[in-house]
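Removed: one protein chain of the complex. Kept in place: all other protein chains.
Presenting chain A:
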Amino acid sequence: MNFASFDSDSFMLSPENDFYGNEYEASSFESEILTDDDENTDQYYENGDEDKVDISQDECWKVISSFFKKRGIVRQQLDSYDEFIQNGLQDIIEQNREVVLIHAEGIDNKGRRICVSTLEFDGLLFSRPTITESDGSVIRLYPQEARLRNLTYASPLFIKTRLGTAIACEDNPNFNAICDEREEFTPWQNILIGKGGYFIINGSEKVLIAQERLANNVIFVFKKQPPSPYAYLAEIRSSGEKGLFVRTFTLKLLSKSGDLDDSERYIHATIPFLKKDIPVKILFVALGVSNEQDILQLIGALSDDEFTEVVKPCLGEGFIIQTKRMALDYIGRRATSPGIPQEKRIALAKRILEKEFIPHLGETFEFEKQKAYFLGYMIRQLLLCSMGRRPLDDRDHFGKKRLDLAGALLSNLFNNLFKKMVKDMTILMKKMLAEKREINLEMIIKSQTITNGMRYSLGTGNWGDAKRAMQSKSGVAQVLNRFTYASTLSHLRRCNAPVSRGGKVTRPRYLHNTHWGYVCPAETPEGQACGLMKNLSLMAYVSVGSSNNLIIEHIHATGLLDSQININPDIHLATKVLMNGSWIGITHNDELLYNTLKELKKSGDFNHDISIVNDIRSKEIRIYSDPGRVCRPLFVVRNSRLKIKRSLKKSHNKKKNIFDWENLIYNGFIEYLDAEEEEFALICMTPEDLKDSRVGFAYESIGMEPPTRPHNWIERTKKPTAYTNRWTHCEIHPSMILGVTASLIPFPDHNQSPRNTYQAAMGKQAMGMYATNFQSRMDVVAHILYYPQKPLVTTKVMEYLKFRELPAGHNAIVAILCYEGYNQEDSIIMNQDSVDRGMFRSFIFRNYQENEKRKGVVSYDEIMKPTYSDTVGLRYGSAEKLDDDGVVSPGMPVTEGDILIGKTTTLTPEDAMLGQRGICQKYRNLSTTLRRSEAGFVDHVVITSDQDALKSAKVRVRNTRIPEMGDKFASRHGQKGTIGILYRQEDMPFTREGIIPDIIINPHAIPSRMTVGHLIECLLGKLVVLTGNEGDSTPFTDVTVDSISSKLKELGHNPYGNEVMYNGYTGKKLEARVFIGPTYYQRLKHMVHDKIHSRARGPLNILTRQPVEGRNRDGGLRFGEMERDCMISHGTALFLKERLFDVSDPFYMHVCDLCGLMALANISKGIYECRICKNSTRVSLVQIPYACKMLFQELMSMNISPRLYLET
């Protein structure tokens, strides 16, 4: 490979091109389009377009469109899963490839000698998703059928298994409970704009939430605060092969305090399985480096006096141990319990050093040398920090974070389950061999272990073994949110940091600088999970990982890497090359190596998601290819020009679509950067800024004052502080930093930041149309707006999120006005006539479901129409609407208490049912009734059977919800409110044109919340409605209030959106002018109908005889402690007694005056007596709460007798 030399000489010194000089060009790697483009200067620059923008905003959006066209919104989920299926699975199988059993030869039952010793797993085979019906037939399964029949959308997985010496191949069906829904055609209706990215487990859709963790194989150096005995800590979480296990190795620098001399600061190492920390010196010796000079050299302290001073004390520690054997014995002693022979101890120490000590460098003894070098490197990092020569590491840096997506999570799970299966199998094999039975593959391989394990974890979200549910991570798999389409998309891009929620640590919750472009700055929940639950930005890409070998080969091919490093003073002076945290060599020409690698990456020789970092300061080139790094695409800038620009000019005569994403990537116009690599990039905010910088730098370099920036777009963004020609990248568009729901906010760049966060949360509760096939779905609850409208004021991103196609809201005419006072404290006034005409009307669909069950031999839950004569516990008249099959028919109006699905269970002869049971009654009622306080029409009925041919019925009930007083609404700016009153239109204020607002919000909602975006949306909405366009409110663009105002003025309106309005009652002008215009409003799912509740009398708890709790049980409202306190302080004792006693659980009880215990009473006969006291004359009647009486009885049951001594 040849490289062109620096060609700076070929430039003439002129303002136009002098800053293009001094630039390296690796022309041999130039891609197709570039190679035929004449890069050579004069011709290129004579166009004189340096003062023009390289790429227009429209073209930027074309690039973004092609990104979404190619990758969609949920690509990370699919990529990760595909990687697991294609490589991950096979890797796991290969790791557990063989089971070898050492056993004595035996004779099998046929008298033959057998010699079974191995079981080998080989290739994998998948089939399409299928289901085995109860009659044994195997049917192709489609997602929609899986959803409706509560099946698992899964495909069988086969592993070729070889057994014994006979090497007889037997295909063994194994199982895999996973599949994603992609490119699948369903016999019913497919979700038209659905893109999958989730699993279907027992009919419910499950998302795997990405789990955030700290990167493996990265050294972190932290400072410890005084109470800790250590001043500094260097830590590495080293992962073994394929990242399936992690071992932490820690170096600790003792703090100066304590009984040690100030100069003596030892370094101790913590190695897994060692009970005590050991001095590093001993570790070096154990690794075969015993010479002190060598150690100093490894640390890089030899030529540096200050450094040597710092290292010296720790070399003194453990001075007695001089030989490797002694060192290993020392280590072994600390790993085992005493009394184990020395040889074994040493062997153990060796094994620990091989397998448990920084295993990512290698797990055999050959890597001893590398480990010693790495140890030296690590000590160097620790000491550099302690000397203040290197900054401490930031635990929250996003470049040091990894996301475990579906693939990684499943691979962990599968690995555990497969190991478990192999373990169980081994035990069984041993047993069979011991019993000298022939080994039957079908019998020993328990494929159900994997099937059930996967189903358990995906079904419950508890990641790991069912038996250890408490320790495992919970909430990894969640039921896919189907409230609004945006909420579904957002759910599929969520990631979670498993940090304890309770702790008061706030740092991991903060928005970090490095989150820019990777994590949405607005979309995070409030409260406990704030900042821990994150959402990916729109263009964030999560690396899937690729093999190191190819990259290492390429590095070697450059000839720039010295991998045969030896102990010499050089090692820390040259640049270290680290590949995924392992030190693979050094180079003396770091810039050339770095540029070469970059070119290789751009030219597509490597996977494009590899990150190459040239850390000049710490003299390291770090290359990462591991999965889970979050990357984002950026324009590549070369010579202060976008690389894409050069081909743009040429592409006019080419038919090829230059904006095709693949094309952009493979031509190196666009590059993925992760947060680590971004740290060493200089990124320009916009192509316009780049142009300004280019022009400015050109002027400055010839000593001229740069021209003042013309009045152009983005005046809002900061002017560059200095002009430079060192840009390496340029943002595609700054609005891509936002996530799914934040991208639906118009003008978010004008709002106070928490308002965007509130809206990001509320957007998920807005009702609209969550899926185009909602009529064939059976979601538990679903809301559909009658007439969803696409917003007048849109953002560009809505196109990719399909918000225009599946909107959630109405363009309401909103006036900001105090009118009659029914919109105080975040309530809103709504126009009754608009509501009459269908504004914000919605359907609510509620699904009820019932399955048949077989319990034992006799007992059977059956779906049938129960009759009064043979069913216990059936309320009269409730089953009338049922068809003969026991399910209501579609179209039937139903009200509360009506049975929707009749179900009974057989009664055994012993069941007396508390005496309720009649002679001929053989069933007990288990029917599903309509929820309390609800009514509606039966919309849809599905009757199917599950895998075991058990019947199941699903009934969907539909009802219309008309907006009423108390329903909740919100704009897209975190401005929520409930309806305070509905005014008829003649009562509403109106403009001279007769425009009547749909909603009146209170002006007090604006100043303290600073939701300026709300006002601009309204203003733009007004303009747009007058001109008949769609308004663009994408953040960080050139729309200004002035530009809107001037256009409104032209149209004969008040430029600031104000209008004179008239009082609807009197017709008189309102004194104040009113800000009025169309604003997009959302109806939120919280409606009074679902919350309104009151009770006078009602059901009581059987045990305590106190009113039950909860609205859906018609329960009482608790008169709690604080309310009690109030009554006490008011002195209203009688009222208090009424609340707590008369209205709760009053009880009459007879008490013996002599012993104070309960007495017998037969009121009708007038007999009262205490049998213990033989007293039938002195019995008193007391009123006490039933709960109190019960307490007394409970006390009596444990031999404590509470006595009531009564005063008369």
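Quick note on the criterion: a contact is a pair of C-beta atoms (placed from the backbone, for glycine too) under 8 Å apart; a residue touches a chain by one contact, two chains touch by 3 or more; residues count from 1.
Operating definition for what follows: contacts and distances are computed from a predicted model.
Asks: Determine which name in "Centromere protein I", "Heat shock protein 70", "DNA-directed RNA polymerase II subunit RPB3" or "Ribosomal RNA-processing protein 42" the UniProt entry assigns to the undisplayed chain of the complex.
Replies: Options "Centromere protein I", "Heat shock protein 70", "DNA-directed RNA polymerase II subunit RPB3" or "Ribosomal RNA-processing protein 42" considered; the missing chain's recorded name is "DNA-directed RNA polymerase II subunit RPB3".
Asks: So which of A:F158, A:F365 or A:Y786 would be touching the chain we can't see?
Replies: A:Y786
Asks: Going by the contact rule already stated, which one of A:D58, A:E705 or A:E1071 would touch the omitted chain in the full complex?
Replies: Answer from the full complex: A:E1071 touches the omitted chain.
Asks: Among A:K69, A:R992 or A:R1124, which residue is in touch with the absent chain?
Replies: If we include the chain that is not displayed, A:R992 is the one touching it.
Asks: Considering the whole complex, which of A:F68, A:F245, A:Y666 or A:Y1056 touches the chain not shown?
Replies: A:Y1056
Asks: By the contact definition given up top, give the residues of chain A that touch the hidden chain.
Replies: Interface residues of chain A facing the absent chain: 775, 786, 832-834, 836-838, 841, 843, 891, 937, 939, 958, 960, 984-986, 990, 992-996, 1049, 1052-1056, 1058, 1060, 1062-1073.
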